[in-house]
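One structure is given below, encoded as structure tokens.
Only one protein chain is missing; all other protein chains are in place.
Moving on to chain A:
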Amino acid sequence: MECSFALTGKDYVLVAADTTSARSIIKMKIDEDKIKTLSPHLLMAYSGEPGDTVQFAEYIERNIRLYHIRNLYPLRPQSAAAWIRRSLAESLRSRHPYSVNLLVGGFDTADQSPHLYWIDYLGTMATVPYAAHGYGSYFASSLLDRYHNPDGTLEEGLATLRRAIDETSKRLIVAPGKYMVKVVDKDGIREIEL
């Protein structure tokens, strides 16, 4: 089942999401990228109702791109997260609400700081040092609480993330097999092999 994790470090945010696309009990795809690049320093991992997820993520992606084109600079992570949360909250009160859970991680180039936001389909938003969605969160939260270091290096952050993923793989019956990991820092966004 779908799992996503994220954590902040000294000057970066790590975002990880599984790469399986399933329908009922069937795995349809094992290399699905569920982490969207919203702007040069902003990542969003999405999970939830199939169909809703991609539709909503693309809507967000394009609107944030539009803001970037119109204003020459992109939205800062805190503003982007606030707008994304608002979009979800407005959708919740419509006839067909999107059922999507998000982790938004970004690096604010204005003050050189990493930011991470946990957002669920009800439009709840929390600013957090580490976060998880899906069944993996039941295993990872305690580990992240114990091992997360807000001033840690990238290696340290990756070790903590590996711990969370390994524990989920070990204990969860329906654990996903593969994860995609992306990092955002002052240099932008890149994918990392775990």
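We take it that a contact is a pair of C-beta atoms (placed from the backbone, for glycine too) under 8 Å apart; a residue touches a chain by one contact, two chains touch by 3 or more; residues count from 1.
Here is the rule we use: contacts and distances are computed from a predicted model.
Within the choices "glycine--tRNA ligase", "Isc10p", "Large ribosomal subunit protein bL28m" or "Proteasome-domain-containing protein", the name that UniProt assigns to the complex's undisplayed chain is "Proteasome-domain-containing protein".
Only one residue in the set A:Asp111, A:Glu155 or A:Glu193 touches the chain that does not appear here, and it is A:Asp111.
Only one of A:Ser24, A:Asn71 or A:Ser94 touches the absent chain when the whole complex is considered: A:Asn71. Within the whole complex, the absent chain has one touching residue among A:Ser21, A:Ser79, A:Ser141 or A:Ser169, and that is A:Ser79.
Although one chain is not shown, part of chain A still touches it, namely residues 71, 73, 75-76, 78-80, 82-83, 86, 110-111.
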